[in-house]
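The complex appears here minus one protein chain, its other protein chains still in place.
By letter and in written order, the chains are A and B; residue numbering begins at 1 in each of them.
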Amino acid sequence: MTEKLFPLFVAIPLAGAFLIALLGWKKKGLPEIVGALIPCGLFAYSIKALLFTFKNGIAVHHLGGWLPPVGILIGADGLTTFMLVIVHGVAACVALYATDYIKKYTSPWIFYVLFLVILAGMNGVLTTCDFFNLFVFMEIASLAACTLVAFGTERHELEAGFKYGVMNTIGALFILLGIALLYGYTSELNMADISNILASKGPSRLVTLATIFFLVGFGLKAALVPFHAWLPDAHPSAPAPISALLSGLIIKSLGIYSLFRILVCVIGMTPLLTNILLFMGALSMGTGAVLAMGQKDFKRLLAYSSLSQVGYIVFGLALGTPLGILGGLFHMFNHSVGKSLLFLTAGSVEYTTGTRNLDEMGGLSRRLPVTGSASLAGAMSISGIPPFGGFFSKLIIIFAAVQAGHVGYAIWAVAAGILTLFYLMKAMRQAFQGPLLEKWKMVQEVPWRMRVSMITLAFICLTGGLLLLPQLKGLFLNQASKVLLNGAMYSSTWGGFKP
Amino acid sequence: MKKNERGMTIIVKTVSRLVARIMLLFGLYVVLHGQVTHGGGFAGGVVMALVFILILMAFGKDGALKSFSRSAAVITAGIGLILLVIIALIGYVRGHFFANFLGPGWPFEFWSAGVIPFLNVAIGLVVLGCLYGIIVALTHFHSELHPEGHKQ
Partner (left out) sequence: MILYMFCFLLFSIGLYGVMRKRNVIKIITGIIICEYAANLFFILIGYRMGGRAPILSHETVMENMVDPLPQAVVLTTIVIGLATTIVLVALAVRLYEKYGTFDITKIEELKG
């Protein structure tokens, strides 16, 4: 019964979006209720799905009842449900936050329509087993995100939205070319079948070319360093809930998850590919940290910090050892929660004071105690201070690098971590500590729904380390890392559906 | 030509008045026969949207909005989308998402594809509403940029 659940992850957000599109512009309050309830409900569903894949391994649903050579599959394994739990946990908090935040814009119903469409697109990318569906859902999510980046329709928003749209379309076209090459070589679009045929046919230059296209395309989506130019513009310009969604979820599910799903499970990693990914990850780490140092804009600093942390995740996952993959996935979780929290707090500061410039802030934690302490929790988790989750994940990644014999990379990661600590603490001090400026004397704390969502995320940041306890680790992290570790097993576990 | 009259010349207006209903009928035909001919929801929806875009070009924006307003376009697209999801969910209740619960029917006849004609109608409505809405929105930008451009 539960494996029938997975199409609903796409269908329910889409149905909600269409309902809002039909009725929301007339009925006040309906968009907020539908937009906040759907992610919360799907979060409960995703927990159920997590327990199901823990017990049964994988779940497959045949769309329309057609069996594989003809039909399209929707399915999930441990990695998928791991991502689904992260996506819906963060999206529920973000939706709750948005109910108050979005009131300052005109026509909030458009925001909720696009928000739910992004959610549907991300869930589609996560649950699909078909290359072309992956492309379609990815385009759905990125187009909606591109529109939401330009939601404010001011000068900077429009420019960032245009840049984001152009870069993402180019990335998507590279992915399409890669899919076309793989289709030409294997005459299949189903991921498991392609993996089988590639394994039996052996290596080919066409597959190498397709791999390069995938690397460029998903690199653009995940903002790895040579392809990162859109990220520092797009993330600060969006409304705060969308910044949180972009930084916390979209670059991970569209970029990193898809990249590793395809490279590890379908095409198969080679030593050269591992080295390229390790190098790109390390480059992202360093570049993001160095560029974040000199930023005056709070959200822009956080965007560069995302660049650096994505480097950590890719580095950990590319190591390919059990410890490295565990660290990468755990850092993905911690960064999703922590960076979303930081963007939401930056949004709270902008909501109350109307500025994003760090130089103009100061002493705000006296007037905004909840925002200040939540922000501090997020910053400590991202920069890796012991009781918080981020410390353990970074530690695991660095240990894994040493264990795999990449001592130079490990030192580089430690150095980038120290830089992270430096720039985040500097930003925290400038914004929330020190004397309170005269003009912020009358600032009021944000409405309660924004406070509740920030407190929830801060609590998850604080207790994230508990996921490494043996009981929880087996349920949550291990079943995801097992998928990436046994990438070559993908086809055999998913195959066998041919009648 | 009168001063405050909008749109193109009388020839264009007369021809488009004559052609519009026939085009609409053809669009409906393409939508409804999508399962047996080359066509379907998207193609037919584009033809139907082109009718209103033709009216927009011939009679100016006000004339087009009188025959098909913006909120009507949004509602049309919304109804189409909801219909699509409802059909998919009925199939889901019967076993599989997007399952064809009506059976195959007779090959090469009108009732030959079960649920697909209904999906075609839904897609046709979506394309009609969306494409027309997009063109109207873009002309809205245009008239904001060049307020005097429409007075030709």
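To be clear about the criterion, a residue touches a chain if its C-beta (ideal position, glycine included) is under 8 Å from a C-beta of that chain, and two chains touch if they have at least 3 such contacts.
None of the values given here were measured: they were computed from a predicted structure.
Asker: May I ask which residue of A:Ile33, A:Leu67 or A:Val166 touches the chain that does not appear here?
Answerer: In the complete complex, the chain left out is touched by residue A:Val166.
Asker: One chain isn't shown here. Among A:Val60, A:Val136 or A:Val452, which residue touches it?
Answerer: Answer from the full complex: A:Val136 touches the omitted chain.
Asker: Quick one: say which of A:Gly57, A:Gly184, A:Gly354 or A:Gly408 touches the chain that got left out.
Answerer: Counting the whole complex, the residue in contact with the absent chain is A:Gly184.
Asker: What residues on chain A make contact with the chain left out of this view?
Answerer: The list for chain A reads 132, 135-136, 139, 143, 146-147, 150, 153-156, 158-163, 165-166, 169-170, 173, 176-177, 180, 183-184, 187, 189, 232-233, 237, 294-295, 300.
Asker: Over the whole complex, note the residues of chain B touching the chain we left out.
Answerer: Residues 38, 42, 108, 134, 137-138, 141-142, 144-145 of chain B touch the chain absent from view.
What we mean here is this: only the chains that are shown with their structure count from here on.
Asker: As a quick test, compute the distance in whole Å between the mean CA positions of chain A and chain B.
Answerer: Averaging C-alpha atoms per chain gives centres 37 Å apart.
Asker: In their complex, what parts of chain B are in touch with chain A?
Answerer: Residues in contact with chain A: 71, 74-75, 77-79, 81-82, 84-85, 88-89, 91-92, 95-100.
Asker: Which part of chain A faces chain B closely enough to touch in the complex?
Answerer: 4, 7-8, 11, 14-15, 18-19, 21-23, 25, 61-65, 74
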